[in-house]
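Starting off with a structure, shown below.
As you look at this complex, bear in mind that one protein chain is not there, while each of the others sits in place.
Entry: chain A
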Amino acid sequence: MKLEEVARVIDGKILIGEEKKDLEIDKAYAADLLSDVLALTEESTTLITGTVSPQVIRVAEILNIPAIIFVRGKKPTQKILDYAKEAGIPIIATNKTMFETCGILYSNGVRPCRNRPATNIHDDSRYCE
């Protein structure tokens, strides 16, 4: 679905990147901690996060993340928005929770990225069969 539609279905607002409203969003990853994002996000995956810090934009740059959705009504500072603008990364903000945001996008056809963690619960005897 297009960036514009993403913003609409989650009652969000495009804060940066109005000119990219036709950008196609087909994969997403949701996390608040940046190392989790760095561990699992693959190329061209949109980031859904409740963390607002300049480092979120840095991580998005590193991973070529096409767009960021800030959830839970978190307001990025002007400095963060300037960073995003400079990096050419569209920003959407929504009051919805992470769970709701993910649920709505999933039901609209947005899918997870394929990367899986290096550690595996199925290899661990602490978990029952």
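Definition applied: a contact is a pair of C-beta atoms (placed from the backbone, for glycine too) under 8 Å apart; a residue touches a chain by one contact, two chains touch by 3 or more; residues count from 1.
By our rule, contacts and distances are computed from a predicted model.
The complex appears with one chain absent; UniProt names that chain "Anti-sigma regulatory factor" among the candidates "Anti-sigma regulatory factor", "F420-non-reducing hydrogenase large subunit", "Nitrite reductase small subunit" or "ABC transporter ATP-binding protein". Screening A:E4, A:D32 or A:D82 for touch with the missing chain picks out A:D32. Of A:E61, A:D82 or A:E100, it is A:E61 that touches the chain left out of the display.
Of the residues in chain A, those that touch the hidden partner chain are 32-39, 49, 51, 53-56, 58-59, 61-64, 79, 118-119.
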